[in-house]
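Notes for the one structure printed next.
Removed: one protein chain of the complex. Kept in place: all other protein chains.
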Amino acid sequence: MKKTFLCLFIFCACFLYSQEGILNIKDKPNDDGSALILSWDTTQIQPANIIIERETPNGEFVKILKSEEITGSYEDGTNIDPKNIYTYRITAYNNIGEIIHISKSKAKTSAQWFDKDKISLLILASLITLAILYYIFSAKSGKELFIRKIGGLESMDESVGRATEMGRPILFIPGTLDLDDMQTIAGLTILRRLAQKAAEYDSKLIVPVCRSMVLSTAKEIVKEAYMKAGRPDAYDPDSVFYLTDDQFGYVAGVDGIIVREKPAANFFLGAFYAESLILAETGFSSGAIQTAGTAMPSQLPFFVVACDFTLIGEELFAASAYLSKDPHQLGSLKGQDFGKAIFVVILTIGIILEISGIHFLKDFLTIH
Amino acid sequence: MKRKLPLFITFTVGIILIISEFIPHKPFGQLSGELEIWFLIISGFAILLGQLSLFKVNILKIQFKQRDWQFYIITLLSFITMVTIGFLWGTGKSPGILGHGESISSVMGYKPFDYLFFNVYQHLQATMFSLLAFFIASAAYRAFIGRTLESNLLLIAAVLVMLGNTSLGVFLTSWLPNSLSFLHLPNVSEFIMTYPTTAGQRAIMIGAGLGIIGSSLRIILGIERSYLGGE
Amino acid sequence: MEQFFTILGTWLGALFTFAIFSFLYKDNPFYKTAEQIFVGLSAGYWFVYTIFFILIPNLYNPITQDFSANWIKLIPAVLGIMMLMRLIPKTEWVSRFPISIVIGTTSGVFFLRYLKSDVLNQLTATMINPFLSDNWVIIIGELMLIVGTICGVIYFYFSKKHEGALGVSAKIGIYFLMVSFGAAFGYTAMARISLLIGRLQFLLGDWLGIIHP
Partner (left out) sequence: MGKSKQIDRRWLFLLIFVGVALPLIFTIGLPIETSKNVQIVYDLVESMPKDSKALISFDYDPASMPELHPMAKALLKHCFDKDINVIFTALWPMGVQMAEDIISQLQDQYPNLQYGVDYVNLGFKAGGMITIQSMGKNFRKVFPEDTNGNKIDELPIMDGINNFNNINFVFSLSAGAPGIKEWVQISHDAYGRPTSGGCTGVSAPAMLPYVNEQKQLTGLLAGLKAAAEYENLLQAPGTATSGMDAQSMAHLIIIIFIIIGNINYWRNKKSDKKGDR
């Protein structure tokens, strides 16, 4: 008797549990509380299809989804606010359209203050930030930092000198993206050195740009460089000018400038797309010494092939540190190198672990 | 204030955005999206600066009768035409000041702005782009010369991939037996692209990525200030 | 009449195509004309584009349709106007505020975005067990991938002289970069010739009617 009772109890419990388990609502983790995750499992009742509805504040139910799948899940992110309770109803139909099951389920949304999925990102970000800060401070306190030779930059003075000798201008292109790209900013930093050199040697500088914000910044940079070189009189405000925002319209214009002004030295430093090779080949045919630099992996091959000197990827960013030898910049570069060292070490450990069949590190680092 | 305040703003905005990446809670989660729309709006206004510079530079060239000054009249005329018809009748489904200009579009087949876009602008753009077919040939001819080990690697990889990428490569090595199929040119090209090329690209991405991270940090901390014009 | 404009359109297209191609021979008045039309037309195009597709949908529409929910968009509008203060030399410095917001935003976003997609994701993508496959070609390939990535990263190491083991690794890194550049160049050749094919399909098909796509 006791046994039968127990069996009955277990049966009931299972039944109840399974009824409960047909529709499960959970708050979506690591979000701002604007989504719920609905999952359903109708293996027990095998319906032809199900409909899930959500209760509105005035008690009506509106359809959220219809599915023919036995189990599934769905993220509901429509008009959901944090810290609210939402009620859902699942209705299951058989293949002649009769209702075979109906039940409700509810859950409360909550917003999180920390995204746990991104913990590996946070650790890596902190490590690199701390390293960069540490090396900046140690450089400032007088520790000397070494920087290896960057081939593309040795030629800068020579190019400017050649332009002066030949009495031809220098062309500088800060890429074709706007000021919100770090490559443009890196290019403009080099422009400052170049403009100063050009002012000292009294060479004409031409800077056509294709973004308005770059225009105003480049103008100011060139002006200050001339002032710093003690030649404010030599500064021509129209040496920095805007052509057009259009990629190929800009290239058509710059090509025209190259064949007509015949600059002795071309500098292409910044972010480039397909225009890279058109500029570099036209520049070559006009006989200029060409220095290019970009972090766009897809355009580097063309610069490497068609230009005399190329700053590859990070070299573009290292250039300003190299040219200025400023302790801040050198320190930051050293910090980046630390980042590379961590990268190589973690990668090696990761590969060894993967080979030994331990996937912990890779899983930890993967951001979903 | 003219210098310090902008640096302070950059610092604050940058830090808030970094922190907000880790905080899904409102209002942090939506911040970067909203600020990127701000950027679009600001740059929308900034485009006027460019247009005015274009005007000024060209008018000066015409005024002082610089070499080829006649051509700069064409620049100004085409600019003014495009802007005028754009504002008058709009483009695509957006109406202009005078509405959609149905009578004109029924004659021309398009709105005037779109007509110029499709029949002039688009062809200019596509042709300028296609010049690359010629330049890639001339650059290859000039530069792919096996002087050193590095240039040999460059040359060999390029030629193998070029061959493997066309029907020519299939044709040349289709006689190879199955056991040597890895030497079949399309397979060789795919191998080079999948492994060594990916390795090279990855190295560049990682280096450049760290470069960008370093620059961003320097900007946030106010060490890198060239964007404000001065040192 | 519509047919006339269609034919005129095709002829205009062909004319400008040849004007740009003529640059390959040498600089000439046809190219100069096409170039200046291109610069002017495209500047005009982007100006109109900015108004219709950026300022109207992102600023004008939200503010006029639902001011109370979108009043915050007035801030970037004011910043945009501050940007224009640059036109007057005396108020030039005002434009530094919008620029500093833009740059601050980008630096913050880029800092993490690049850390995630270009560093962390590439790190996990390279964390592979190269010996999983039973195909020796794949094993060699994956070993190359690992060695190439590590040595390539070492090439970008700036704060030490490239000597000894570091020097050898950096040298191997350069070799991988060169193979990668050569391959990317060869791969792109196809893409670039496709563009010429596109142009010739227009000239031979739409314009001359010799080929029928």
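Letters A, B and C name the chains as they come in the text, with residue numbers starting at 1 for each one.
As a working rule, a residue touches a chain if its C-beta (ideal position, glycine included) is under 8 Å from a C-beta of that chain, and two chains touch if they have at least 3 such contacts.
Since the model is a prediction, treat every value here as computed from it, not as a measurement.
Enquirer: When the whole complex is taken into account, which chains on show are touched by the absent chain?
Expert: Within the full complex, the chain left out of view touches A, B, C.
Enquirer: Which listed residue (B:V57, B:I85, B:A126 or B:L153) would be found touching the missing chain in the intact complex?
Expert: B:A126
Enquirer: For the chain left out of this view, which of A:F172, A:F248, A:F268 or A:F309 touches it?
Expert: Only one of A:F172, A:F248, A:F268 or A:F309 touches the chain omitted from view, namely A:F248.
Enquirer: In the complete complex, which positions of chain A touch the hidden chain?
Expert: Residues of chain A in touch with the missing chain: 34-35, 64-67, 73-78, 248, 273-274, 285, 297-298, 366-368.
Enquirer: Using the document's contact rule, name the residues of chain C that touch the chain not shown here.
Expert: 24-25, 49, 53-54, 57-58, 117, 121-122, 124-125, 128, 180, 183-184, 187-201, 204, 210-211, 213
Enquirer: What residues on chain B make contact with the chain left out of this view?
Expert: 32-33, 36-37, 40, 92-93, 118, 122, 125-126, 129, 133-134, 136-138, 140-142, 144-147, 155, 159, 162-163, 165-168, 170-171, 174, 186, 190, 193-194, 197-198, 201-202, 205
Heads up, the rule we're going with is that only the chains that are shown with their structure count from here on.
Enquirer: From the centre of chain C, which other chain's Cα mean sits the farthest off?
Expert: Most distant chain from chain C: A.
Enquirer: When the C-alpha atoms of chain A and chain C are each averaged to a single point, how far apart are the two points in Å?
Expert: Averaging C-alpha atoms per chain gives centres 14 Å apart.
Enquirer: Specify, in ascending order, the residues of chain C that touch 2 or more different other chains.
Expert: Within chain C, the residues that touch at least two other chains are 20, 23, 32, 34-35, 38-43, 45-46, 83, 86, 99, 102-103, 105-107, 110-112, 115, 119, 123, 126, 146, 149, 153, 156, 177, 180-182, 184-185, 188.
Enquirer: Which positions in chain A touch two or more other chains at once?
Expert: Within chain A, the residues that touch at least two other chains are 121, 125, 128, 179-180, 182, 185, 213, 216-217, 220, 243-246, 248-249, 252, 260, 297, 300, 302, 304-305, 312-314, 318, 333, 336, 339-340, 343.
Enquirer: If we count contacts the way the header does, which residues on chain C are in touch with chain A in the complex?
Expert: 20, 23, 27, 31-32, 34-35, 38-43, 45-46, 83, 86, 92, 95, 99, 102-103, 105-107, 110-112, 115-116, 119-121, 123-124, 126-131, 146, 149-150, 153-154, 156-162, 177, 180-182, 184-185, 188
Enquirer: Mind pulling up the chain B residues that touch chain A in the complex?
Expert: 18, 21-26, 29-30, 39, 43, 46-51, 53-54, 56-57, 60, 67-68, 124-125, 128-129, 131-132, 135-136, 138-140, 142-144, 154, 201, 204-208, 210-219, 221, 223-224, 226-231
Enquirer: Going by the contact rule set out above, which residues of chain A touch chain B in the complex?
Expert: 30-33, 82, 111-115, 118, 121-122, 125, 128-129, 132, 136, 178-180, 182-183, 185-186, 188-189, 192, 211-213, 215-217, 220-221, 223-224, 238, 241-246, 248-249, 251-252, 260, 274, 277-278, 280-281, 284, 295, 297, 300, 302, 304-306, 312-314, 316-318, 320, 328-329, 332-333, 335-336, 339-340, 343
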